[in-house]
Each structure stands twice: as structure tokens, then as C-alpha cells.
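Of the protein chains in this complex, one is absent; all others appear in place.
Each chain carries a letter (A, B and C) given by its place in the written order, and its residues are counted from 1.
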Amino acid sequence: MSTQYSSSEMMTIAASRLLQNGQVCFVGIGQPSAAANLARLTSTPDIVLIYESGTIGTKPDVLPLSIGDGELSETADLVVSVPEMFRYWLQGGHVDIGFLGAAQIDRFANINTTVIGDYNNPKVRLPGAGGAPEISTNCKEILIILKQSSRAFVEQLSFITSPGFMEGGDSREEAGLTNKGPVAVITDLGVLEPDPVSKELVMTHLHEGITVDQARENTGWDLKFADHLQTTALPTDEELKVLRDLNERTAKAHAGAE
Amino acid sequence: MSTQYSSSEMMTIAASRLLQNGQVCFVGIGQPSAAANLARLTSTPDIVLIYESGTIGTKPDVLPLSIGDGELSETADLVVSVPEMFRYWLQGGHVDIGFLGAAQIDRFANINTTVIGDYNNPKVRLPGAGGAPEISTNCKEILIILKQSSRAFVEQLSFITSPGFMEGGDSREEAGLTNKGPVAVITDLGVLEPDPVSKELVMTHLHEGITVDQARENTGWDLKFADHLQTTALPTDEELKVLRDLNERTAKAHAGAE
Amino acid sequence: MAKITTLKAAVSELIDNGDSVALEGFTHLIPYAAGHEIIRQKKQDLTIIRMTPDVIYDQLIGMGCVRKMIFSWGGNPGVGSLYRFRDAVEKGWPQPLEIEEHSHADMANAYEAGAANLPFATLRAYIGCDLPKYNRTIKQIECPFTGEKLAAVPAIRPDVTVIHAQQADRKGNVLLWGIVGVQKQAVLAAKKVIVTVEEVVDKLEPHANQTVIPGWVIDAVCEIPGGAFPSYAQGYSTRNNAFYQQWDVIARDRETFSLWMERHVLDTENFAQFKDSIGVRSVA
Partner (left out) sequence: MAKITTLKAAVSELIDNGDSVALEGFTHLIPYAAGHEIIRQKKQDLTIIRMTPDVIYDQLIGMGCVRKMIFSWGGNPGVGSLYRFRDAVEKGWPQPLEIEEHSHADMANAYEAGAANLPFATLRAYIGCDLPKYNRTIKQIECPFTGEKLAAVPAIRPDVTVIHAQQADRKGNVLLWGIVGVQKQAVLAAKKVIVTVEEVVDKLEPHANQTVIPGWVIDAVCEIPGGAFPSYAQGYSTRNNAFYQQWDVIARDRETFSLWMERHVLDTENFAQFKDSIGVRSVA
């Protein structure tokens, strides 16, 4: 347990622990994919991973760089068309957990991956929505993973790409959404969870060695902390070994041209 | 050319001649299937046959007894789901000719395969619509094949399952249908075609040896005949040979249990 | 999550009296064995749903299991009438049968909408057809962009869908191929799912993009070799067209039908015994 680890490793490991065996998980590329595959290789071998490229029940040996790497289709239980993916599987209600990344987030777990600045005259044009808006509204629950910084955790989003709890309170239900919405936001500093009533994100866990001040400084709003703020359990040797092996295999696979 | 042939053979052969090479033809089971396959094996080798079971570009060696015989899928260029068949291929506008049978027909080529008598208290309950209503409205043109009799060619249908020219004249277009509708009705007595203006079916061909009186007696309305009523060309030796070989192979294949 | 179990247990636990049940299949892969088990267990008051109700639905109707049928073509494929269906509609025997009738395009779209968790489907349908006069579930909808009027039909969401497929693995993942009909949509549209298969194998070997239905959307998988007879399972059997022709004779008369059903279905324990009793070798 005395092993050194990076904050990025801690984030991935903390996120992987929130998945449960037997769940069907719709996985975003990047951090969500790393955490979901770590979970599959450690605590939740029977988790079903779905990528929006149409690959269902994938078991990649290396992390995909893109959402459509051959590794995903070759290790899938089934590969369906993209319309079928969004219509029958996501909208059909078969997904337990949607696992998203984001460029920016606000206190009600709304996320922005579209634009910074004015939509019609943007400061930074981001890639856009992709599958996120309907993942966030059609999965039973949502996990969000992103690094915590005052540029990412903002008071006011330029654009809401995918709703979290909208304006908080009951506003999500009032908009017609019957699913649970975001249940946790996992960062390199800790874990935030929505307050049961106000739906504002509250920091419930800090990773080992992270202070309340650090979390506050890296958040663009007046961050609240749980009464019983907990410390995330340290990475186990197994978690670190499996994650590092996975990252090593991945780096090797993507290093050169074919 | 002196060979004997049955009226049923003449009907199938006359119908087969109305198909053209390269056409995409949506084929009903039974008489349409026999005529379409005869065409494929004689004059129109490149015709594309589609059955509503999802089999596209089928080349059956024996006639299918059912719309879903294994012979159809094993010889198809592609096999798609039934929703895809009706949505992408039929409604998608990719079919040139819809080839239908019927239990009853009226003077405007409307057909009934649903019920004889009152719908809610039927004298004879027929199988129903199947694919016919949308075949008749989504294919570019329609061919209809059925034996001519006063019970089948009726003044008034109990039920319109699939529209021909509705009340005649422009009523089909006025209902919003932009395709051509029925272009010919092939019977065991001859061929009927719609009048260009009134859209009433007019007998344009009688098969060899069939009289005007016979046609009239076997029609439940006051049947009109073309000014230049023609006699259908006799079956050629090749047509008869190919048809009989096909029927013989078919009878053999369907004779016993497996 | 799929449980590999007996057909008797699956039908007993998953199908209740009064349920809407879709035993789907488009000529190929008809779940006959499951239909017989429903008859043996004397399920009542069912709403049966299928695009192409055929001999097994004729049997369910004739044996008094059915209150209502939702369908788009009810016949003996390639042969003619379903006499038990006709007798129920025309004469109310053994009990009146309520019907809700559609076209194939409608039902294919309605299942598709069900699988997609939509309340309705939009399609180009029914112009000039009398069905909407008698089936009040068929409505019109206007395109919000072009103003065009199209048909709208409610999604089909069966309480239970039952299908037959070629293979399942031990986790209950199912593989089917050939004429796949509307089965995937009917499965994904249903609340509960029973799949009978030709065989349970250690590992499915699907080719790329073949139709696999994962076990986690299925409730029960039952191994019934030849369970589609007289329909067929491509790669395992061929369609027994002769039986469909024989059914025309068996079903024409109420008494002949009843005696046949009693002897071959009610008095047998399972589908293998049924096939033995009618003199068809069970092909394992």
C-alpha cells in the first residue's frame, strides 16, 4: 500500500469502484473507458460494456484510442448499427449506467462539451454533443469523471450539452426526466455526490493527501463538503498493477503506425 | 406450338411476360411467385425478386410454399429483418413492381383479401392484409394476378384491403398516392388494363380460345373490352418447358415430410 | 438476466392468464413447442400478438386459451385458411375472439417502435385501405416540417415475447440466423422474454454483425431441439410443408381437431413426446 501513484491513477481507480457487477454500462471514450475497463479487469468481471460505435459486451485487451477501434468490435458479444444502438439499446432503456467525461461542469452536474463563450461567436469550439445528451437522459444512472479545476468546475456554463439536475431541486423531474441522473462525479481530488434535496454537488470524499482547501481552490463555485467527509481508500496493489499493465499494453499498441 | 397447356399455365406465362429485366419486384406468394420466377428463368434473368420475409434478390430453385421457406433465404443476395424490409426497401421507394394476388377485385382494381360479408359478422373470414396495402401504395407499379370468375370479379367489394384506383378517375391521386397503381390484371382468361382516364379495368387481351362471352360471364360487373382486343401469344415451347420443370421440382420438394 | 431452465417452468413462471403474448416468427423459427406448453398449462384469456398467426395460433384459439388476437395476416402459409381462427371469428367457437387487425407494415413498425421505447410509430400506410375504419388504434399524424399527413400506430409492448432460435450459450446469449423476421424487435419490446433454442452450446461463434441477443434482456432460455416443428430452424431442419397441408384436414372439423389436440398435445408431456405421437422422429 505504500506504492506511489499518480492523481490520475487515483481518479481512475476511485471511479472503477463505483461500478457493480452485472451492470450494463454505456462508456464514453477516454477516462470513462479506462475506469470501466479497470473495473471489468478487477472487481466487476461480469459488467457489460457498451460503446456508442455499436459494440456491446466488449472486452478490449487494450484501451481503445477511438470509440471505434477494431479491438472493440472484435471482442464484442454483438455489433449493431449506430441507429440500433441509440434506438433499441440506449433509448430502449437497457442501460444501467452512463459513464461520461466532460469539458466543464456546474454545481448541478450539468455538463458542457460544446462551446466556451458565445455559441455563435465562440472563444473555444469544443467537439460537441455526440451521444452525451441522450446518454444522460436515457440511462438509469450517470457517473461523470473529469479533473477538478476552476476552469472545468464553473459557476456558469456557456452551454448545457447534457443535463444533470438542471436548476437543482425537482427541476430535472419537472422537465420530464424519470431516471436518477448523476449519482457521482469522480475527480483527481475526490468524489462529489448530489445533495438528496437541493441536488447541488457536495464533496463527499477526498483522496488521500488532498485538502479541503485544494478542492475549494479548484472549484469555480462555493463548494460544499459533506458533514462526514471521507477519505478515499488507497489504491490496492492489485488495482495499480492491473491499471498499469493495461496502460502499458495500450501505449505499446498505439505507439507506432501499423 | 401445338402443345396442350392449361389455363393456369397460360395465366402464369402471360403474367411472366409483363416483367422486365433489371426490375426490382416485390413478390406475393403463390401465383405471383410462380410468374415472377418463370420470368427470372426465361426472359428476365436479371430481375430482382423480393419476398416480404426479408429475402432480397432470391433465386429459388423450387417455388416456395410459404413466404419464408429456407430456399428463399439460402438463395438471397441479402436477408434483412421484416421491419427493415417494410421501412427501408418498400417504403424507401426501391421497388419497381409489386406483384399481388387477391381473393376479390372490383372494376377499379381495388382488392379484398380480408373478409366476405360484414367485417364484424363475416360470412368468410379471409387471412387479411399482410403486406398488400403498403405494397400497393409504395411500389412504382402494381401487377395483379387471379383467376377470373363472377365470385372474384365483383361489382362491390365487402372490404377494400388494398387500393387500386379507388373510385376511378383521379381519386387515387387525390388521396395522395403519387405512384402509378395497377398497370395490369392477369387472369386465366386474359389481361385487363385500366382505361387511361376513367381507370376502369378494360379487357385488352383474351387468351387463345377464350371468347368475349366467357370473359363477360366470369365478371361481376358490365365488363368493357378494348377497341383493339388482342389475343395473347401462345405459350412458347420454352416457356412451357421451364414452367413445367419448375412445377415438377416444386412438387417433388414439397411432397413428403423431411 | 437469462436463466437456463425447462420450458414447463418458464411458461409456468413467466406467462400469466390475461397476459399479452407474442410468439413471433416469420414462417421460420416459429416457437411451436412453447405454444404447446401454453396449451398444456391451460393458460386463459390471453391476448396473442403476431404478424403471421399460423397453425400454432389456430391451436391456441381452438383450445380456448385466447380472448383477443392482434395480427396482420392469419392463414396457413401456402395452404389456405386457419379453420379454428375462422370458426372463432365466424361462429364464436369455442368462445368469441376479439380481433385487432393491422397490415404487416404497421405491425413491423409498431414492434420497432416498441423496441425503441417510443409510444408510437409513423409510417406511409393505409391510404385507400378500409382497416382504419374498423381499427381505431390507427391514427394520423402531421409532419412538423413538411405538413404531410402520415399514419401513426401505437407501439407494441407485449407482456411476454416467445421466440425460437438456433443456439444459446450457457449465459443465455442467443444466436439466430436466416429469416430473422421481427423477433429481435419483439424481444426488445417485451417486458419478459422466453427463448427456446435448438441447442445450448459452450460458446457462440457468430460471424460479424449476426443477430445475437444478449442474455441480459432474456428471462428464460430452454433447450428444445426441433422446437419449431413443423416450421424449421435453418441449419438444423427444413420446413415440414406436408404437415401444414395435413393441418388443413385436421383443423377443418371441431371434433377432429379436439381429438387430435387431446391425443397429441394434452396427453403428451412435452414436445419430444408430441412428435413421437404424430410419428415424426425427434431430431436432436
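Here, contacts are C-beta pairs under 8 Å (C-beta built on N, C-alpha and C of every residue); 3 or more make two chains touch, one makes a residue touch a chain.
All of these numbers come straight from a predicted model, not from anything done at the bench.
Student: Checking the contacts here: which visible chains does the omitted one touch?
Tutor: A, B, C
Student: Give the residue, chosen from B:48, B:102 or B:160, that touches the chain omitted from the document.
Tutor: B:48
Student: Where the complex has a chain not shown, which of A:10, A:25, A:41 or A:90 is the residue touching it?
Tutor: Only one of A:10, A:25, A:41 or A:90 touches the chain omitted from view, namely A:90.
Student: Which residue from A:69, A:106 or A:200 sits in contact with the chain not drawn here?
Tutor: Here the residue in touch with the unshown chain is A:69.
Student: Could you list which residues of chain C touch the chain missing from the display?
Tutor: Answer for chain C: residues 117-120, 122-124, 137, 139-141, 143-146, 148, 150, 152, 154, 177-178, 180, 207-211, 234 touch the chain left out.
Student: Tell me which stretches of chain B touch the chain missing from the display.
Tutor: So the residues of chain B touching the missing chain come out as 22, 24, 48, 56-57, 73, 77-80, 87-88, 91-94.
Student: Which parts of chain A are in contact with the chain that was left out?
Tutor: Per the touch rule, chain A residues meeting the hidden chain are 29-30, 52-55, 64-70, 72-74, 79, 81-83, 85-87, 90-91, 110, 114, 119-120, 122-134, 136-138, 159-163, 166, 172, 175-177, 254-258.
One rule holds for everything that comes next: only the chains that are shown with their structure count from here on.
Student: Would you mind checking which chain's C-alpha centre is most distant from the centre of chain C?
Tutor: In terms of C-alpha centroids, the chain at the greatest distance from chain C is A.
Student: Indicate the whole-number Å distance between the mean C-alpha point of chain B and the mean C-alpha point of chain C.
Tutor: 28
Student: Find the geometric centre of each of chain A and chain B from their Cα atoms only, then give the gap between the two centres in Å, rounded to an integer.
Tutor: The separation of the two C-alpha centroids amounts to 58 Å.
Student: What are the residues of chain B that contact at least two other chains?
Tutor: none
Student: Quick one: which residues in chain C touch 2 or more of the other chains?
Tutor: As it turns out, chain C has residues touching two or more other chains at 184-185.
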